[in-house]
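Heads up, the thing below is written out as structure tokens.
Just one protein chain is left out here, and the rest sit where they should.
Note that the chains take the letters A and B in the order they are written out, and that residue 1 is the start of every chain.
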Amino acid sequence: MLEINIPSINNREIKGKIISEMNFLQAQTTLYSQENVIWINIQEQIKYFQGFINTAKSRAETRDSWPNSLNKFPFILLKPFGIIFFKIFNFLFKDQREVNFNILSALEESVKLNQIILEQIKSITSTSQEELNTVKFISSDFQNKYKNLENKINNLEQKHSQEINNLEQKYSEKINNLEQKYSEKINNLEQKHTEKINSLEQKYNVKTNNLEQKQEDIFYKTIYFQEDLIQQKQLINIFLNQLSGNKNKKVLNQQIKKIGKGKINYLDSFYLALENKFRGKREDIKEQQKRDYLSLLQKLNIDSLESQILDIGCGRGEWLEVLKDYKYSAKGIDLNKIMVSECCARGFDVINQDCVDYLKSLSKESLNLITGFHLIEHLPFNILWELLAESLRTLKSGGLIIFETPNPDNVLVGSRNFYIDPTHRNPLPSVMIKFLVESIGFINVEIMNLHPISDQKIDGGELAQRFNEYFYCSQDYAVIGYKP
Amino acid sequence: MRINWFSPLPPKKTDIANYTQRIIPYLQSKANVTLWTNQQEWSQEIEKYASVKQYKLEEMPWFELNQGDVNIYHIGNNASFHGEIWHISRQFTGIVILHDEKLQDFFYMLNSDKNNYIQQMKDTYGQEGGENARLFLNGHYSMEFMAENYPLTPLVLENALGVISHNRNTYLSLSQENQWLTAYTPLPYVNNEFISDHNEQNQEKPYKLIIFGFIGKNRRLDAILQALSEFKQKDSFHLNIYGQLWDEKYVKKQIEILGLEKLVTIHGFVSHKELDLALSNSHLGINLRYPTMGEASGSQLRLWSHSLPSLVTKIGWYGNLNPSAVAFVRYDHEIYDIHQHLQNFLDNPQEYKNKGIEGKKILETDHHPQLYAQAIVDFATQVCQYRCQSSLNRIIKRVSSELNYLNPNLLSNSSLDNVSEAIKFITFNQKK
Partner (left out) sequence: MKIVVLSVSAPFIMGGAEIHAESLVKALKEFGYEAELVTIPFKTYPNQRILDTMLMFRLLDVTESCGQKIDLVIPLKFPAYLTPHPHKVVWLLHQHRDAYDLWNNPVCGLQYNPDGQQIRDTIINGDNNAFNECRKIYANSQNVAKRLKKFNNVDSTPLYHPPKNAHGFYSHNSQSYFFFPSRLTKIKRQELILEAIAKTHHSVKVIFAGSADDGKYDQELREMAEKLGISHQAIFLGRISEEEKLKYYAECLGVIYPPFDEDYGYVTLEGMLSSKAVISCSDSGGPLEFLINQETGIIAESNPSALAEAMDQLWENRNKSTIMGKNARKYYDSLNITWSNVVEKLTTI
């Protein structure tokens, strides 16, 4: 596919072209004539200069005829001689002519050079002028742009600050409104609350009074029951005494012996009550024991299901419960019947037997861990010695003993708190126990100081510090040792 | 018809060289073509179809050139390829085939002494042109601004007898000037070497995007990369870049910054065969261009020859393409439009495939080199008949200068009647 367009040119267009071409030429000539006067002057000078050179040149040529003014009679007669004369003349001035010629050539070249330089200067001037105009234009353009930008920025700033003021106003208004509402609401709420609290307080006071009342009643009842029990025990004792003096001793003796043995156990219930009052809550004990001993237990690396652990004097079974929680299998042993039955009721494997006898009944190296919490302060020294010896025998290699006991380093514990339990014999200083355990044959024996009374320390200088050290340091310690 | 054909030849890196290679076999069957070049080397392939002669600008063999019927000069925007050709065209009037309409860059690069460039601007656009040329040289105006407003096309066509453009808009605007014989014919393209079978093309993701050729800043690669990185389903696509980049380091950095290393591959300059293979395996071509120098795109035709749908900027030659054969992108909403098309492509790939097929049809009907060769010969014949009219300008100049000398004020229309009649008598063919 091809589309062609043939230009159509008629007379009118031709004329138009001629005219425009002429205009163009005229524009050029006017441009030319507007040239700086200086150039024109210089041009004239050069022409003038050239004129001189031309004159000089013509003068420098060889002379071979008289000047015309001498062409009349009688000088014509001298014409033949003239030729000779001129030859001599020319010969004499030959060098001069050469010099003249060279100088004139040099001058002419110089003039030409001037011409060329003139042209160059003209063109350079016009070019530079145009360049300068261009740069000025660009610079003023930049200035304009700059001004515009400045204006814009100023406008923006103005707008900006205006807007910010507006916003600030709005916000402060809003905030005031909100504050008002808020404080109103708070006042309302406060009122409601105080009303509610007052009503609750009243209710509470009423209830508390009621409870106190009941407590008093129960207390008095308890006293009554205690009195009653004591009386009954007295009666029974009288009865038993009477019986023991009877003759049907065999039958009765057996029964009496049984009961008599049971005599020893009448303190068991008392002991349980004592424990409940002074030892502390079950959960707290468990937590404390976990904190103190769990890491040691885990370091032993024994298989939990097949662990052979013995807790001597397990009491209420807190440690046994901890072991159960951590899926270890353990046995407990205690002389207190009621403690034992309570433990069994909780599902623990506990026997009621003398610990030394029991240990003696075990084969050597059969236990992983032997523990006794607040046990050894109940034992006479020789039984303690036997207990430790038997423990060493029955432990497997690497097995562990832990015995916790109150710490007499604490003055309050050693002088007062130790004796709250009447079955405690005497405080056992940790240095002595350590020495004892080591002597038995345990290795890596350590004393762990536990349970300081940190919340009752006093502040002050050196005196306070010393005081704290003796009165508020650890209340218990545990001795640990390993079978080699 | 004996034609002297002035053009860059392969292996020069310009599409015009390839264009000459394509068209010569067809042209040779209709006319006797001699190729003229100032290159030291050219591909042997082209010598199969036409004899190649070397020229030196300082010693042009006018006698030999005059033995032909018409000279055809190929002018494009790159002064290193076309500078000498232009100089010849100024001296020896002939047909100019304009491959680019806006030739600011051509003249800028042609003159090592920029004062010449300024003078040319003054001659063509007056004092204002000179001033603006200086401003441009001092960095105040961009090349795009100068190209838009001062394309210097009349200077290129200074002594031309006729002009052929592959861009219809250019043809129309040049015809307005009423100074030369003008013609429009679509750019020819044929690719006999590679016939891909698109039906068997794999339809699997990632869909392959392709951009190729001499990739300058106006190919909008920045925008393309940006658009791709912001597209949510970008992993469905992979972009292959073939050809020469204007600044490879910069592009690599951009790809890194945008995190597109896995989605974009730069292949560089490859052989025709390799590029054809890549095109046949691609799904969507990208042929954006802004600003445009007014050129018709050989790359677009190549895309169509592979029945590839493509994204083009709706401006210049591209703006007039049949919308059923291309996907338009607006030059001021590039990223948005690219996203639209990518999304549409994922939703409805058949629609785009159809565009490619339509493009191939158009290629075969309008852009066949056979038609083009015939068009050239037809136009050349017309031009030969018109040649006497071209003396018009020089006679007018002569007359004007003489009249100016006599009396510049003698400008009444009637006084010029005789002269213009005489001029017309000499230059115009009265027999119609």
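Keep in mind that, in the parts below, a residue touches a chain if its C-beta (ideal position, glycine included) is under 8 Å from a C-beta of that chain, and two chains touch if they have at least 3 such contacts.
Every value quoted in this text rests on a predicted model; they were computed, and no experiment measured them.
Q: According to the contact rule at the top, which chains on display are touched by the left-out chain?
A: Within the full complex, the chain left out of view touches B.
Q: Just to verify: which one of B:K48, B:K262, B:H333 or B:R398 makes contact with the chain not shown?
A: Counting the whole complex, the residue in contact with the absent chain is B:R398.
Q: Identify the residues of subunit B touching the omitted chain, counting contacts across the whole complex.
A: 60, 62-63, 65-67, 88, 91-93, 384, 387-388, 390-391, 394-395, 398-399, 418-419, 422-423, 425-431
We take it that only the chains that are shown with their structure count from here on.
Q: Distance-wise, how many Å sit between the C-alpha centres of subunit A and subunit B, to the nearest whole number?
A: Distance between chain centres: 63 Å.
Q: Please name which positions on subunit A make contact with subunit B in the complex.
A: On the subunit A side, the touching residues are 1-9, 11, 13-15, 17-19, 21-22, 25-26, 29, 127, 130-131, 133-135, 137-138, 141.
Q: Within the complex, which stretch of subunit B touches subunit A?
A: Residues 115, 118, 130-131, 134-135, 137-140, 168, 171, 175, 178-186, 366, 371, 374-375, 378-379, 382, 386, 389, 392-393, 396-397, 399-401, 403-404, 408, 411, 413, 416-417, 419-421, 423-424, 428 of subunit B touch subunit A in their complex.
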